[in-house]
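The structure under discussion is supplied below as structure tokens; questions concerning it will follow.
Removed: one protein chain of the complex. Kept in place: all other protein chains.
Then we have subunit A:
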Amino acid sequence: MKREHITDHLILILGAVFMIAPVIVAFMTSTHDAVSVYRNGLQMTWGGHFSDTYSAVLTEAGGFTKEVTGFTMLKNSMILGLGFAIGKIIISMLAAYAIVYFRFPLASFCFWVIFATLLLPLEVRILPSYEIVQGLGMMNSYSGLIVPLIASATGTFYFRQFFKSVPDELVEAARIDGAGPIKFFIDILVPLSKTMIAAIFIIMFVYGWNQYLWPTLITTDETFFTLVRGMRQILQVWIGAQIPETNQAMALAVLAMLPPVIVVIVFQSWFVKGLVESEK
């Protein structure tokens, strides 16, 4: 049925170049030294200063932030990404389990309270959220960074959809065999949900890693900066410098995108499946 058209390939190649070129330029520029970038603009060829630039941004406190190294920011990003993904999966699986598999008086009330959170993104209640977290003394802490972000019920919603599609016969069989709710959850439901958990984990890791506005407000102490949150400071220092270290700024941008990009490319099929299925 299908015929190959050369124009189709041309359009796709153009599209791919449009998506990739900015990142290639960022990476190539990061392999030059600051002075040559300052003189000649952004670069599209290999500059040979790869290890100089990257060891400088990873290990030297200074350059951009004076207090924190790229390595520390990488670690903080990792804590935020993993903490957010794991926390969200555990909390939302438990909640979805209760909602789908238990009969209890306040069930529909709890359901609506939780799903109301899908209505309002963090951005529209940002100021009071900030004040509450400040009042609780959670500024500049990993818990202040992670826990408020978990408040949205996206994960619970996905797991609820999935649990509803699990055949009822499994519960019946488990009950006949005398398995209680905890045993059923751990021995049957969790193993059944493996692919779903993996897909949600990938989506949530990328989402958590890429958070910007919330970390910008909650972390003022540079030792808690994530790479993505650091972008603002990196740009500020870059503007203020005599000979701006564009190569280092680009190196940090590359580091900030590397882990989520790797995760998305390596687990592409799970990720796409999770994304498309969960939106249904």
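Quick note on the criterion: contacts are C-beta pairs under 8 Å (C-beta built on N, C-alpha and C of every residue); 3 or more make two chains touch, one makes a residue touch a chain; residues count from 1.
Note that contacts and distances are computed from a predicted model.
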Per UniProt, and picking from "ABC transmembrane type-1 domain-containing protein", "Electron transfer flavoprotein subunit beta", "sn-glycerol-3-phosphate transport system permease protein UgpA" or "Pyruvate dehydrogenase E1 component subunit alpha", the hidden chain is "sn-glycerol-3-phosphate transport system permease protein UgpA"
Out of A:Phe71, A:Tyr101 or A:Tyr142, only one touches the absent chain, namely A:Tyr101
Missing-chain contacts on subunit A, rising order, are 1-2, 4-5, 8-9, 11-12, 15-16, 18-20, 22-23, 25-26, 29, 37-38, 41-42, 91-92, 94-95, 97-104, 106-107, 110, 113-114, 116-121, 123-133, 136, 147-148, 150-153, 156, 164, 168, 171-172, 175, 180-181, 184, 206, 209-213, 216-217, 228, 231-232, 234-236, 239, 246, 249-250, 253, 256-257, 260-261, 263-265, 268, 272, 275-276, 279-280
